[in-house]
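All remarks here apply to the structure that follows.
In this view, the complex is presented without one of its protein chains, the others remaining in place.
Per-chain residue numbering starts at 1, and chain names A, B and C are given in the order in which the chains are listed.
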Amino acid sequence: MMLLILLGISLISAIILAFVGDRKFAPEINILGSAVTFLAGLGLAIQVYAQGPIIAGGKFFFVDAFNVYLTVLTSFVSMTTAIFSRRYMRREREHGRIGHKRIRFYHSMFQLFIFAMLLALLTNNVGVLWIAMELATLSTVLLVSLYRTPTAIEAAWKYFILCGVGIAQALFGTVLLYFAAEKVLGEGGEALLWTNLSQVSDKLEPTVLSLAFVFLMVGYGTKVGLVPLHNWLPDAHSEGPTPISAVLSGLLLNIALYALVRCKVLVDGATGTHRAGYIMMGFGLLSILVASFSLLRQKDIKRMFAYSSIEHMGIATFAFGLGGPIATFGALLHMLVHSLTKSSIFFTVGHASQMHSTQEMSRIRGLIKGNPLVGWGLMLGVMAIVGMPPFGVFTSEFLILTATIKDAPLLTPFFLIGLAVAFAALFRRVQPMVSGSAPSSQQSLKAANLPVILHMILVLILGIYMPDFLSKWFHTAVELLK
Amino acid sequence: MNLAAQINSILAALILLTAFGLLVQRRIYGLLHLFAWQGLFLSISTAVVGYTAGAHHLYISSVLTLLLKVLLLPYILYVLIHRLQIHKDVETMLNVPTTMLIGIALVIFSYHLTSPIRELSTLVTRSTLAVALATVMLGLLMMITRRNAVTQIIGFLAMENGLFFAATSATYGMPLVVELGVALDILIAAFIFGIFFFHIRTTFDSLDVEQMNRLKEED
Amino acid sequence: MSQFESVLFSIILLLSTLAIIPLFIRRQKLLIYVTFSLTGISSIFAVLGGLWTVSGRVNQSIILPIGLPDLPIHLRLDPLSGFFLTVIGLLSFFVSIYSIGYIKAFVGKRSVTHLVIFYCIFLMGMFSVVLSDDAFSFLISWEVMAAASYFLVMFEDERTENRRAGFLYLVVAHVGAIAILLSFGIMAGAATGFKGFSGYTFDAMRQTEFSVGWAAAAFLLAFFGFAAKAGVIPLHIWLPEAHPVAPSNVSALMSGVMLKTAIYGIIRVTFDLIGDFPWWWGAVVLIFGLITALMGILYAIMQQDIKRLLAYSSVENIGVILIGIGLAMIFTSFEMPLLSALALTAALYHTLNHAMFKGLLFMGAGAVLHATKERNMEKMGGLIHKMPWTAALFLVGCVSISALPPFNGFVSEWLTFQAFLLSPSLPSPLLNLLIPLGATLVALTAALAAACFVKAFGVTFLGHWRGHHSPHIHEVDWFMRSGMILTAISCLVLGVAPTLVINWIDVLPEQLIGDRIAASAGEFGWLWLTPIAHERASYSGPIVLIVVLAVLLLAYILLHVRKSAIHRAPLWDCGFEKVTNRMQYNATSFSMPIRRIFGFLFSIKEQVLKGGKGGTLHYHLKVRDRFWGWLYMPVADISFYVARKIGRLQQGRIQAYLIYSFITIIVLLVFFR
Partner (left out) sequence: MRIYPFIIEIFQIAIVLILAPIFIGWIRMLKCWFQGRTSAGLFQPLRDIMKLFYKDVVLAENASWIFRFTPYLVFAVTVLAGGIIPILSVDLPLSATADVIALIALFAIARFFIALAGMDIGTAFGGMGSSREMMIASLAEPAMLMAIFTVSLVSKSTSLSQIVQTITHAEFILRPSMAFAILAFILITIAETGRIPVDNPATHLELTMIHEAMILEYSGRHLALIEWAGMMKLFLFTSIGIASFFPWGIAAVDNLFQLPAAIIFMAVKFCIVGIVLVLIELGLAKMRIFRVPEFLGSAFLFASLGMISYFILE
């Protein structure tokens, strides 16, 4: 029931918004839809928390600790983003950067995107998971090119092609998976249900699965934005409208990583080796290093934070690859706190670039003086994202690092170099932007305060206190991913 | 080796041939035709497999293929090409022989890759999996070597064909839900790239993707 | 009210202060009064708790219901933390009083709200660092402390130097924190093998026996991290940038006590958590201490900016403290508990002393800055006439830091020397030969410190005003004065009654090392300090003070029985004419001889330009830290080089990207299938 509301609302509101178009109350409908979705997500979470994993809809849906917390996260961040985009988009309209048609398009596509992501999370069918991922890509491609500037179109095209190619690889992997599964489970839909697969994973044919994993890795890895498959990500993030950048790096990457991890579990079960883990660690470490060094030379603010997203996805991937209770726990937590922090950073960044009507960091100055919320929001957000206590990112990085020293001491130096460089690079850029006196060209605006404050408070709380149910969730999730 | 298997392998060979053709064909119409042919072979082979294996949902998917890949998509592309008035232009490519060699190498490589699976499989179609993988790879190679947006899309769709073929040859087709979903996605994709062609054309007044290189780090 | 309650109360008080700050944002003056008096009170409670903990030899620990799921925040109050709590609390109490007067100057110019907010957070961070009893909460408080101080440094953020300093500071601090994190990680791993979170508590680390290699790694990492915070050369680079630009009350706290948390960390990790260690660890600490002490003071002498000078001298004092710790470690590893107790006591005592006199000196510098709006000593001079109080108090600071009896600086230096003089009883002949050379380096440092502070005081307060036009300079108000007076008094008391203090801190070496010196130190009663035995060496602060005063008074009286007038006359100066202010020795010229002798340690650019009207000569001197060129620039260059190379990846052509993924697939298929 909850499931239907959860998926239905976003789909319905997508349709409604397509019809409503650019009325005055369109943003409110957008917010309302995602708010209801969020509530449904909460309901679902409580349900799962109370009575354990749910299998519903003729085994079509499967909800366990792992994906339910991502579901809640997704619906929550999409809600806050909707709230943010209300003021942001209004201003974009007033400054004539986009017209009526595109607003309509934006809203309905936004909801469709959420629907796709929720579907990807909740479905039990690995094939449907793939379809949903593809749908998520397609629904955002045209949002990335919303501004119709040459660079925007270029970015969108690259996004489209690269992710399309990647996802095609993932499909091939899925086919191979099915090929292996059908030997054990027989033909038909049963053979692609994750619940069944995970039970028989040890019987699946290892050679096939290790082959399949390569394709799945490349496919979903492209969407996670792992180096060297990451090239679409900075472009898409920097050119799209900021709310989309927020959900892209806050949510889409998470979902892709989720898909990847699900597959890894199967492969590990089948091969019984840790090879998949090693591959993921390699990709993760490479992403951390490349991203953190690329951070040093960024001029465009959104691009910079896109790279930081790559870095953090790298960290999470690395941790999942590392395995073991603490690392996995850290990785799950990292997905959570990163998406909260990064999306709130993007909110502030969006406003900052609106205030100076540019995304060039060299021309953004004196934010704290100009608009304290934006300035402090950005400052604290960056402090959080680089892993300063008492924010949540520190907690996860603390766990991951300490686990790394234990299990892969030789990799720690590289990991650390990455973290240190990223820290220096981000601060080098952000400090002058927030501090100092405001330039004359700076315009004032009504910022969307609620999302930023909400996210930062959550991240802060997660940094110093983790509620019992959450930790229990993570522990069960860790059990699942063993 | 029974008849069905023979037919199937012939079709596989044809598909591979078309894939190579796509790789080296300069004229845009030629590409379109080759693509349509490939789709046709694909749907036929699907039907054949469905018949021999008695997997009846494969008929549906073969029909689907026929509609989508042989009729609809080529038609859309045709219309687009006309609208964009690029049916005349001939694409310059980096030298063909090397591309061919790489392509052949890829075929061998994918054969080597799929050999363990062939041992495992009991299906009549098992030998064709290598071809499927090769088609995918060739599609990717095509996207790399071509500079025109339309040809890139065709390469992308060729990859999809390869995947589809893999699905039918390795396993008797994916579950129907998945088939339908994939088809739907491809349809949406088709619309999207349709829109894109116009955007690109209007902003860059040509469909050469080489022009799209403003977003970069190096300076 | 138990010790722990009073400490917790002080933290809670700070929290509630934070809570009420929003009420006063409109009324800035009131805000200052309220917050700083509250912080003062809370630091008093911290001091009480600390004092009482040490004297009562308490070992309490509590567990708060927050933190990581299976790792709630552990807090522990033992003599070590109690001692540092006292040090921190004492200075922060004095500084809070001082701040009321100092910060009021900003009212009207800029909003001080976020300054007071971060001031509270900063104090809270320092208190909780010494309290926390597991790796997680330690790191959190550690970084909160760093972040808060960063924002305080950035208070006047429109000045580029502040931004540069803040950035440098935060980067170094964070890198250090990562190293500390690693070392904790290693120890936790050895403790539990990562079955769960329980390994992160300090108790678990205490109870585990570490393998030699891992222990060494953990120690080196921790030492690196804490050294970065303490400003050990060559990681000192941020310190002379950050401390001068911060508001003076903050720089007093940073130099006076924040650096000490690093000392706390080193002691905690080596003596408490790891426990037993080979002698070369001590040697490492000792050597770095020596280098830091000597280089620090040499850099200090070269400075013209008074707060920069003080910052560098903090580096030197950290070095002296580390020397004591290093000796203690060496003695411990050779099973000589008594001697190592002596060395450790010396180190701890110097920690306390440095907190006091460096706090005093920074407050004095702040007063000067407050009155003259000037940090460059070349423009100062003659302030003793305009601001007698500040001058006198600053002089007390100078005397203490130059290790002159009967003030406190001397006692700890003297104890350090005693520890050195006892080193020949070590079993290893090589050390016997080498350590005395270390002692002479310490002597050199002490003497140079004296020179340095003769310069600091002489150039700033004595002679004539060197600036072109002398501003209207006024003595500072009573808040600032009383803050400084209290600190000065504590300097004197700590110098005159060492035996009592040593009796008080005696429990630390007893618990950490297993022996104590108070028994021998007090054998002659409280009047004489006899560290090991009275025939070995002895010193009595009170007698020095009394006799000197007595003789002084006697001489004065005797010479004034006959009334003899004092004629004021213009300068004689060997009969030179028209002596102008510009002829005075200034900071640069004062340090010239030493610059000539030790010049090879610096990169000095010296040039004389003929120019201006009438062929006037201009002298330019630039003394730079060699470590910039040696250590920091290369790192920056390398990383930018790498960044440029990596930037090539994102080269814009979509075909290239497709090739990447193509190659990735191939590679994976070939190697990882």
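We take it that contacts are C-beta pairs under 8 Å (C-beta built on N, C-alpha and C of every residue); 3 or more make two chains touch, one makes a residue touch a chain.
It should be emphasised that the depicted structure is a prediction, and the values quoted were computed from it without experimental measurement.
Asker: From the touch rule at the top of the page, work out which displayed chains the omitted chain touches.
Answerer: C
Asker: Tell me which residue among C:71, C:446 or C:668 touches the hidden chain in the full complex.
Answerer: Spelled out, the listed residue whose C-beta touches the missing chain is C:446.
Asker: One chain is left out of this view; which of C:24, C:504, C:524 or C:627 touches it in the full complex?
Answerer: C:524
Asker: Among C:15, C:30 or C:597, exactly one should touch the missing chain; which is it?
Answerer: From the options C:15, C:30 or C:597, the contact with the absent chain belongs to C:597.
Asker: Given that one chain is not shown, which residue among C:381, C:397, C:483 or C:509 touches it?
Answerer: Touches the omitted chain: C:381.
Asker: So which of C:548, C:609, C:636 or C:670 would be touching the chain we can't see?
Answerer: Final answer for the missing-chain contact: C:548.
Asker: Using the document's definition of touch, tell me which of C:171, C:220, C:284 or C:454 contacts the absent chain.
Answerer: Only one listed residue reaches the unshown chain, and that is C:454.
Asker: Considering the entire assembly, which residues of subunit C contact the chain that has been omitted?
Answerer: With respect to the unshown chain, the touching residues of subunit C are 381-382, 384-385, 388, 391, 395, 399, 402-405, 410, 414, 417-418, 421, 424, 429, 432-433, 436-437, 439-441, 443-444, 446-448, 450-451, 454-455, 457-459, 462-464, 524, 528, 534-540, 543-544, 547-552, 555-556, 559, 564-574, 576, 579, 581, 583-586, 589-594, 596-597.
What we mean here is this: only the chains that are shown with their structure count from here on.
Asker: So using the touch definition from the top, which pair is joined by more C-beta contacts, B-C or A-C?
Answerer: A-C
Asker: Quick one: subunit A and subunit B, Cα centre-to-centre, how many Å?
Answerer: 31
Asker: If you average the CA atoms of subunit B and of subunit C, how far apart do the two points sit, in angstrom?
Answerer: 70
Asker: Going through subunit B residue by residue, note those that touch at least 2 other chains and give them in order.
Answerer: Subunit B, residues with two or more chain partners: 113, 140, 143, 209, 212-215, 217.
Asker: Would you give the residues of subunit A that are in contact with at least 2 other chains, written as numbers and ranges?
Answerer: 157-158, 161, 165, 169, 207, 211, 234, 294, 297
Asker: Where on subunit A is subunit B touching in the complex?
Answerer: Against subunit B, subunit A makes touches at 125, 127-128, 130-131, 134-135, 138, 141-142, 145, 148-151, 153-158, 160-161, 164-165, 168-169, 171-172, 174-176, 178-179, 182-183, 187-189, 191-192, 205, 207-208, 211, 234-235, 238-239, 294, 297.
Asker: Quick one: which bits of subunit C touch subunit A in the complex? Just the residue numbers, please.
Answerer: That would be residues 66-70, 136, 139-144, 147, 154, 157-158, 163, 166-167, 170-171, 174-175, 178, 181-182, 184-186, 188-189, 193-197, 200, 639-640, 642-644, 646-647, 649-650, 654, 657-658, 660-661, 664-665, 668-669, 672-673 of subunit C.
Asker: List the residues on subunit B that touch subunit C in their complex, please.
Answerer: 109, 113, 140-141, 143-145, 147, 209-210, 212-219
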